[in-house]
Structures are given as C-alpha cells and as structure tokens.
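Only one protein chain is missing from this complex, and each of the others stays in its spot.
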Amino acid sequence: MTEAGLSRAREIYQDRSRRARELRAEGKKVIGYLDIFPVLEMLTAMDLYPYRLLGDINEPVTKADACLPPVVCPFLRSVLDLGLKGRYDFLDGVAMAHGCEVGEKMAHIWQIYLNPTYAYYLDTPHTTHEAALKHHTELLRGFQSSLESFTGEKLSAERLEKAIKLHNKQRALVLELYNLRKPDPPLISGAETLQVMVSLMSLPAAEGNELLEQVINEVKQRKDGPAKQPARLLVWGSVMDNAALVEMIESTGANVVMDDTSTGSRAYFPTVEITADPLEGLAERYLAGLNSPRTFRETVLGESNRKDYMTDLENRFAYLRDYAAEWNVNGVILQALRYCDIHGYEVPGIKDYLDSIGLPCIYLEHDYSRAVLEQLRTRVQAFLEIIG
Amino acid sequence: MAEEKKKRTINRLKTMYPLRALVDGMYEKAVEASQAGKPVAWCMVNWWGGDVILRTMDVAAIYPEDYGAVCAAFGAAPDYLSRSDSDGFPTHMCGYARNCLGYAAKMQDLGEIPPRAPMKGMPKPTLLLGSGYFCDTRYKWFQALGRYMDAPLWVLEMPHPGVKESRQDGARARDINLLVAELRNFVAFVEKLLGKKMDWDRLGELVDDAIEMNRAWHEVNELRKAEPCPMHSRDFWSSMPASLYMAADPKVTAGLYRNMYDEVKSMAASRTGAIAEEKYRLAFAELPPWHSLGFFNQLAERGWNFVTESWAYHPPRPIDLSNISDPLERIANLTYQYFSGYFEDAFESKDWWGYFAHPYVEMVREYQCDGIVLHPLLTCRTATNHLMVVQDQLMKRLKVPSLIIEGDIVDLNLFDPMDALRKAETFEETMNHFRKVRADEGLLW
Amino acid sequence: MKPEALPYFAGIDLGSTMTKVVIIDEAGNICARVESHTGAEHRHLANRVMEQALKQADLLFDKITYVVATGYGRINVPFADRQMTELTCHARGVANLFPSVRTALDIGGQDAKGLKIKDGKLVDFVMNDKCAAGTGRFLEVIADTLGLRLEELGEISAKSKNRVKISNTCTVFAQQEITLRLSEGALLEDIIAGLHEAIASRAVGMLRRLKIEADVVFTGGVALNAGVVRAVKENLGLEVLVPEDPLISGALGAAFLGRELVRKALAEGKPLQRSKRRLSEATFFK
Partner (left out) sequence: MAYFMGIDIGSGTSKGVITKDGEFLAHHLVPSGINYREAAEKLRKGLLTVSGLSPQDITFTVATGQGSGNVSFSDEQATDTRCCARGIKHLFPSVRTVIDVQAQSSQVIRLNESGQVTNFAVSERCAAGSGRFLEVIANVLQIELKDFGPLSLKSSNPVTFSTGCAVFGESEAVSRVAEGIPKEDILAGVHKALANKISALTDRVGLKMDCAISGGGGLDIGLIKSIEEELGVKLLVPAQPRSVTAFGAALIAAEPKPA
C-alpha cells in the first residue's frame, strides 16, 4: 500500500460520490441510506453498495422548501435539497429507517418527490422492550424479502454472516483508529478522523476496510500529527458530516480526541453478535446496541420502582464518563442542530450528569450552515478560557 | 386581538358543552383522586390502549398534551414556558412539552400544584405512560420529566401501519402481535405497581364502550358533510378530547355524542349552518392556535365555515370487532384501524403518498371544501412536516388551494392574527379562481 | 505622571458599535480610557484609538508591556500580544469594578451576554448574537425610526403610564409595529417603555439560564439607558448595579488580564509571548 491513507481519505471526503459513480458504471447497484438504522450488513450481503446520504453545509437550501417546511431538521432539509437538485442521481434506490421522526417522514417524502427504483422504509421500534426486539427481528425479515425481490437473489444465512464479519471488521478497525487519539497529543486530529469516517460512509465496506488499514499504518508512523494542546475535547450530539465545525474547534487551541455522534463512535463501536438466526443478532445491535437518544431506555426496564434521577442519568450516560477516562478528556462540547428534538431533550440531563462527574461542558446550538461558525468560535474560545 | 370582540358569529352546539365539561371533570377527578391517595397517571394520547387499561385499574389518567392546550387557552403557558427555557430545554421544542416541563419544575419547587394552575392543575403522577408513535417528543418528554419527578415510565411500543411496507405478507398479524404483547406487558407493569389484579371482564366491557364511543363520534362528523355545515371545527375541538383522551366513562361519553348527533342532524334537516352565511367551506390541517381561537369568529364573519379537520384527531373508521374475544386484541385492532383505516383506498390504488396526503384529499372531496388552512406549528415537527405534500396533492388532484398560516399551539408570540386575516382576504380570491377551474375540469364542486 | 520604569498594560475592546481602549499601570490605576465608534475598517481604527489612548496617557507604544485585544473584532488588532474573548474580559473587568459581583448582564451593540462570576473569574455564560432583538442595535434602529437620540429614550419612557406591548421580536418588524401603533395614536413614552420592557424581558429570560445570584451588575452601552435598567430590575426582582462608565468593562478586564499574564510569566520565569508587530503596521491577520 504505497498510497497515503490520509490524503486518499481527504480526496474521497472532498469528492464523495466518485467511487459510487465508477462502480455503478461497472454495474454495481448503489443504495443510499439515511442515518444509522438501516441494516448495512443486509445490503452488503446482497452485493449492494450502501452509500450514506449526507448534506452539504455550503449549499443553501432552496428546493427543499417546497416539500419540507423550514422548521424541521436543517440537516435533513439539506439532504433532501441535494436529492432534489440531482446530486444523488447515481443511486439505484434508498433504504431509510425510523431514525428520528423527521427522518421517518423524509423516507416517504423522498419516495414521493424522487420516486427511486427501489425504496424501503424500515420501521424501528423506540424501546428495547423484549416485544420490541422480537418485533424488530420480524421487521428485518420484511426488509430481507423486499431486498430479495429487488435483487432476485436469496439472502442466505451464510451470505449474511460473511457480511456481518466484514462490517464487524470495519468496526474493529474504527476502534483501532480511535485508539490512536488516546495519546497526548493525539496521533490524528478530530477533523482528519471525521474525514476518514465520511470516506467510510462513501465506500463499499471492503474498500473502507482497506482505507482504514492504510490510514492506521500511516498515522502510527507519522511525525506530523497534531500539536499538544491544553484542551482535549469530546464532541457529543447531532450528526456532523462536515469537518468545518471540528476544524474551527481545533483552531482555537484544543484537540478533539473523542466524539459521540452518528458519524463517529456512535455508529461504529457496537458490533454484531452472530446468532443462529443472524437477524436476531442484527436486531439486537441496531435497536439495543446503537446508543442513540432516539431509543428510549428506562432505568430499570418495566420495573415499577423507578430509581432516582441521578441513577437514571448514570444508566444513560455512564459511557461518556468511560470515554472521558479512556481518551483523557477534560471538556465536552454538546452540539445539537436547531429543531433536533431527540438531542434537544437530552441537554439538561446530560449537563446535570457531566456536572455530577466534574466534567465541564458547553452547549452549542446551530443551524447547519457555515455562517454560524464565527459565532460559535467565541463561545468555544470562552469555554476554553474557562477550563484552561 | 380576536378575543376582544365577543361577537357570536359561530353558533356553538348546545350538546358540545357537556362534552367539554367532561374534560374539565377529568382534571378535577384527578386532583380529588390524588388527595384521596389514589393513583394518578400522566399519559400521552395512546388511542384507547393504555388509558382503557388504566381506567379499568381505577387509575385517574390525565393528558399533559391536552393540558398544554388548556394552559395556552387560559394564558398560563408563558410562565411555564419561560421556566422550561430557563432550565435549558431548547426553545424550538414542542410547546406542550415545554409547558409541561416548566409546570413540573414549578411543582417540584413548591412541593404542590402551582397556584393559579388552570383546571385546579395536574397532580403529581404515580406513573407516566409514554408512547412510541407519531413523534419522538412523546417519549423524550416524559423521560426528561425524570428531572422533576421519579414516577416510573412505561413507553407503549406501537407498530407503524399506513406505509407501503406495512402491506407486506404477514405484516398486519406481526403488528397486531406487537401491540397485544406490549399491552399485556403494560398490564403486568401496572398490576405490579399497584399490587392489584386486572379485572379482565370489566376491561372487556370498557373496550366495547370505547369502540361504541368512537363509532358515535364518527357518525356525528359524517353529518358535517351537509350544506351548510351545521358543526364548526371549534365544536369539534371542544368535543374531541372527550374521546381522544377518554376523559370519562366511555359509556357516558358515547351518550353525549349521541345527543350531539341528534342536534346536528336536526340542524342539517333545517339547513341551519354553524355560521350565518356559509360562503366558503374549509378544512383545517393540524392543531389550531389554542390561544387565539377567537380568530375563527373573524373568519366566520367573512363567511368561512370550517367543516372538517386532520384525520389524526378523528376517531377511527367504525369497525366490527365483536368476533374477537381477547379485549387486548380488540384494543390492538381498534388502534390499528385508527392508524391505517384512513389509508385503505390509498393502498388499493398504490398511492404511497397516501400516508401523508390521501386522507386530506378524501376529506376535502367528501366535505366539498373550497380550500384548506394549513397551520404549520413552529414547535411541532409532526404536525408540520407533511403539510407541503398535502398542499401539493390537493392542488394536483382536486384543484383545491391551501392557505398557510404559521403559528404555534402554545406559544402565542408565534401567531399573528392581523397578518393571517390579511392573507385570508387574498385567499378568497384564490378560492374563487379555483371554483371556476374545478367547474371547467368537471370536478364535483 | 508615572515614572517611565513602571510597565503599562493596555486592553482594547473592539465591539461591533464602539471600540474602547484602557491603559493601566502596574498598580492598576487607569491612565487612559478612550471610546470611539467602530466603523467597517477595524484595523486602522484599532491603531487610531490606541494612539489616542497613548496620547491621553502621555506614553509611547513601546512603554506598553502587554496588549490584550477582545471584542468581536479582536482578531483585527495587529499590535495585540494576545486575543481573549469578550466574555472572559468583561467578567474580569466587572469583577474589578464590583468585587461582590456574581452575575453580570452585558448588552452591547450587537449581542447580549450573561456572565456567571466566581472569585473574579468567569465560570459560565450565555450569549445571544443570533438576532438583533434584545441587543443595543434594537434600540438604535427604533430610536432612529423615531428620530430620537439613544440617550433620550430613558427619560421619555419614564413618563409612561401604560406600556405598549411590542409583540414582534424581529427588530425590523418591531420597527413596523411601532410605526403602526404611533399612527393609531399610542403615546411615544408608552411605546418606548414597551420597547425597554421587550429588551429587558428578553435579556433577563436569557440570564435565567444561569442560576442568578446577587450582586447583579449591568454593563454595556444599553446600561446607559435608565429605562432599560429599570425594566431589567423589574424583570429580575433584584437590585442591579451599573458602573458609571458601563462601556469600558471589557477593555478594563483585558488590561488586567494582560497584567496577570505578565506577572504569571515572570513568576514562572517563562518567556513572555509577545507579538512582534508595531503600532504603525496595519497588517491584517487571523
């Protein structure tokens, strides 16, 4: 592997769809997926190319207004806007799931206005109740049969297991990459990491794994990594598909060494356990495993003596304390998009929790546009002046 | 503001008042229950699933969603909203939720129901019943309440009928199974919490009464197809909570709906309209600005009659479930009917946009509307994100125009009646234009 | 006149509307304070205002040991040794003026800030710079519309018997609304009182996101307006302290923070990071 991983990742990040267009020209079917709840293993197993639908903070939304009002998630509006402007014309179809509520509506609006050859909406329960997990397995069966009639092929357990192993490998590699952010200074910056992650979401799983191996090798040996900074930050919250926000944060005298968003650890850390019926293991991972605020977790499921507030927070957010410890984090940036309900409701609670473990944090709300970065800069700098 | 001129431009139905009183009674009963040490539940509307179970178990159920509307109507909301803002809940979130979170925060501070709380207030709950359906707020909100109270929370899992994927083989049975399983687990949850057993026979009776209540309510609304329309949307909104939130014994409620049926029927017979002169028949999409309902009087003065509303606030289409013995299965099927009944024809014609717009197209056709008022709620995604599609389809299929008036269910600063009236005046010209267009294209009205 | 030997420290606060410079000496005495309107051309302005301040203090630029720039144009001060946010500097400045301060409200030309202060240090903050509502610009625009000077607004609103409710948050639409009310015969003082209430309730609403503790200090250009100060007190239900020159707290804090940095560096025997730039050079850098 002579080609440098990081620069390749940057190229892909800057021209995401190139590979998809190439492979499509060779007859590969490309399926766009929204958010992290469509089951990628099932697409990969059917020899389909899962391609993550993302927005563009530099492109003003003009077309989407006509079918999605301005008071909903600006990221999803941007995705739809790009679709309406033909930026996703290379897709053979889309697979969307009930990630958040507006995402669910998007799934149908996309079908109505873009009328793709293949479109599947995968409902996803909101709780981890036993009945919900069973139900989700059955929902995946429905997804399977629709994929089978689309491709005209059977999805055997063998094919599925093979795909699961491939994606689990990718998850292991991502964790290995993230471990390179643990030293001080980290061997790879937050912005670089995000570029690699976005590249992964733009490539077939196997090629993504190759890229990851290249990047990991390069980063391990590089001499030109990030400089030491007083602040080591964790960024939590809504989807971040553009490195600009992280770059801004890192330009103020901080290293972003860990994240909890759907384009980072949240999407890749949990692995899939291979079960007798592979769909069960997948249902478990995608419903209970993915640690997203869109999934409701009661402190003690179905127990009628509810534990106190702090215990509830402990159960919901303890993983953040573990991240902070392992990645040696000394400040947290909570960022959420305006109109993002699932993250919005979380904010006071997560602040209470971080206060209780003595980890300083700041909440930033933004509207998915480059214009707000300057405003946010002052807030981030002030935050660093406080903790520094 | 609209409220100031108390002109009676809309004849309200006499039979509406007792139905509205049931809802007031719901809150009073809850306060009494809590004072008597009896269990109280805060519920998200759950389509006669959880609440019929709670009623059977003698739990007084109240609905913070409805209370949000109440607080808005009584002008108590701004206080609660600013408290929730102060506690760091983003201001773009659901007005109902922010109202409730602010209320709960104040109740926690005082250790009692805040003074001047409308309807004697919502007493501290023994349990919370959330729901996974329709929007994320409906479970995130109650989860966030943990900040102010430690009441246990059950989130009732619901399937997602109404979309094309729900028409795959075996999907219906699968969805019903989920609902039944969820309800059964919820029963076990409540039994354990209250340390008492479910009376399955009584549950069976209540379920049947609920089905009957919804049928009666459905029939009232069928009568509104008459010209002029004898029942205005304001009467619908005043009478809706009684069934949607099961405010009282469904048997009693059903009786009151039957009385309403008689009144509306006789008005239709005598061609008496809800407003003096019905120049325009309109549908209203999504929830109204509860704080500025007087606004409809001004529109009534212009001859605007509101004859129907979004399907989501209407009862399910009547369905015969007498052959199902298990009461939980009957609930499941009733709920399923609510979620899918309005789309059946869309499914037949493979109109997958149906999930959004089909019911609106149907209602506008059946009720022969000249236009529809779309009320995007600036703090509610669910009530808003499908409206553009509705506007589109109504124009494409029926040549019926839409008037968009931004506002909110709770936050009155987001609604501007003056501006709305200006738009309304222009919209009359648009409705006139499309009357001609429909005539030319041979559409019915 | 101070002995030449003693070091001096300058703080420059490049706000969106006003630019302020404060020079202090080793002992913390204020040797110069200059305020001037900020135009679009920050860089030249920064130099000009600094020159005025030096003149006032009768000093040469090389006598200034350290310059800290703050405010929203801080990156456009070529001769600054260091940039710090207005939030930190305001907190420091306010704490200097009122050691007892716990909560500070600063309403400037283009933003409103809430500061939580402990032991003279910033511990938490809220900020509105997303829209003009609730900022000084709101008042300016309206004063403009009414053909009044900002300073007049306070006294006029004092005459009000019943406040007009301004329902529009957007400045531009509020302007429209006010004209309409005026045409309908509403009294000027009632409208302005309504205006002050609108700003105050918005600012206090923002401030409540911090747990408000006494003493509360109110700074920024808008604190010069007695009407808003009154409205803020009403909304808070608390006494509010206003410095006699509410504009300079940012620049003052910047100067004192500069002194701290220098002392710290000396104490730790570390070299002091200074910008090589001279006052004369007006090169833009980021």
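The first chain written gets the first letter, and so on, giving A, B and C; residue counts start at 1 in each chain.
Here is the rule we use: a residue touches a chain if its C-beta (ideal position, glycine included) is under 8 Å from a C-beta of that chain, and two chains touch if they have at least 3 such contacts.
Keep in mind the model is a prediction, meaning the values are calculated, not measured.
Taking every chain of the complex into account, the omitted one touches A, B, C. In the complete complex, the hidden chain is touched by one of B:K192, B:K251, B:R397 or B:K423, namely B:K423. The residue touching the chain not shown here, chosen from C:S100, C:N162, C:Q176 or C:Q273, is C:Q176. Think of the hidden chain as still there; on subunit A it touches residues 58, 60-63, 65-66, 70, 369-371, 374.
Listed by residue number, the positions of subunit C touching the unshown chain are 16, 40-43, 72-73, 76, 110, 129-132, 135, 137, 141, 145-147, 168, 170-173, 175-176, 178-180, 182-184, 284.
With the whole complex as reference, residues 388, 401, 404, 406, 416, 419, 422-423, 425-426, 429-430, 432-434 of subunit B touch the missing chain.
Convention: only the chains that are shown with their structure count from here on.
Chain centres here are Cα means. That of subunit A falls 41 Å from that of subunit C.
With each centre defined as the average position of its C-alpha atoms, the distance from subunit A to subunit B rounds to 35 Å. Per-chain Cα centroids separate subunit B from subunit C by 49 Å.
Within subunit C, contacts with two or more other chains are made by no residue at all. For subunit A, residues touching at least two other chains: there are none. Of all the residues in subunit C, the ones that touch subunit B in their complex are 167, 169, 205, 208-209. On the subunit C side of its complex with subunit A, the touching residues are 72, 84-88, 121-125, 127, 129-130. By the touch criterion given at the top, residues 87-90, 92-94, 97, 127, 130, 132, 134-137, 139-141, 143-144, 146-147, 150-155, 157, 159-160, 163-165, 168-169, 171, 174, 177-178, 181-182, 185, 188-190, 192-193, 352-353, 355-356, 376-379, 381-382, 384-389, 392 of subunit B touch subunit A in their complex.
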